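As you look at this complex, bear in mind that one protein chain is not there, while each of the others sits in place.
Up next is subunit A:
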């Protein structure tokens, strides 16, 4: 007996002799010993036995003459009593093929998933809110007040709002005056982060992909991402928080900065002026530092016109125009590459 290319030794010759009924007593002992050596061996024995049977069946399969079988069967068919065709019920029930059931199951699965994902929208539980020029206050189910500025969009779930006070702000600027005395906190869900109310009224402004939060009363937490482990920046009354999506960074401006920032430019016009000169002028006018980092950046020239914008807005416009970054800190603003 030789071991072949399989990892497990199988005594094929002994099995074959056993199946043929020509195994000697000594060989049977060897075979039985092999069978008892491992629990897998009886399975292998049956596998070889089935294979041996299949080889016999194969011989018969190859010798089947279907045409002569049909000729003989025809005679039997002729002897069968004729049935009145009119009495036969027709048509036959349509045959379901396995692939049809698979497709039907897939379609049902898709419909089920679509129903699950859109349940709240289709049942009218998801309330969509749109801001108007009038900025009318919207009373939420917990008596909190939401004011959406023109162009702003928000939504909340009527069904789950009492358990989870979540308002999704999709775009624009919104003011929230949160009703307290509830166990659950009030959360404004944003695209990449959230604002969690700690006890207060506040304003959220979505600027392209960045976020500005101004606290009017109390305090809020502005997060740097989503999820329970998100880093939060606590903002007190009159403080303004910033979230920049590009760097996922959080920063805040103090009341002093804000005071300056709330000032708006009258009419400022710069023609082919170096950036550092513009920033120097802005620093003087708003009494808040506007620093340019990098000599190349300082030397870049541009022509700009401002009318009524805040310092924060001016810095953003400058950054966008030059395609550079900016950040706000306690000391003021920095523009850098």
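Here is the rule we use: a residue touches a chain if its C-beta (ideal position, glycine included) is under 8 Å from a C-beta of that chain, and two chains touch if they have at least 3 such contacts; residues count from 1.
Basically, contacts and distances are computed from a predicted model.
This complex has a chain not shown, and the name its UniProt record holds, of "MaoC family dehydratase", "BMP family ABC transporter substrate-binding protein", "Phenylacetate-coenzyme A ligase" or "RNA polymerase sigma-70 factor", is "RNA polymerase sigma-70 factor". Of the listed residues A:31, A:48 or A:222, the one in contact with the hidden chain in the full complex is A:48. When you scan A:59, A:246 or A:295 for touch with the missing chain, the hit is A:59. The chain not displayed touches subunit A at residues 1-2, 4-6, 10, 12-13, 16-17, 20, 22, 46-62, 64, 66-67, 69-70, 73, 76-77, 80, 83, 85, 88-98, 106, 109-110, 113-114, 117.
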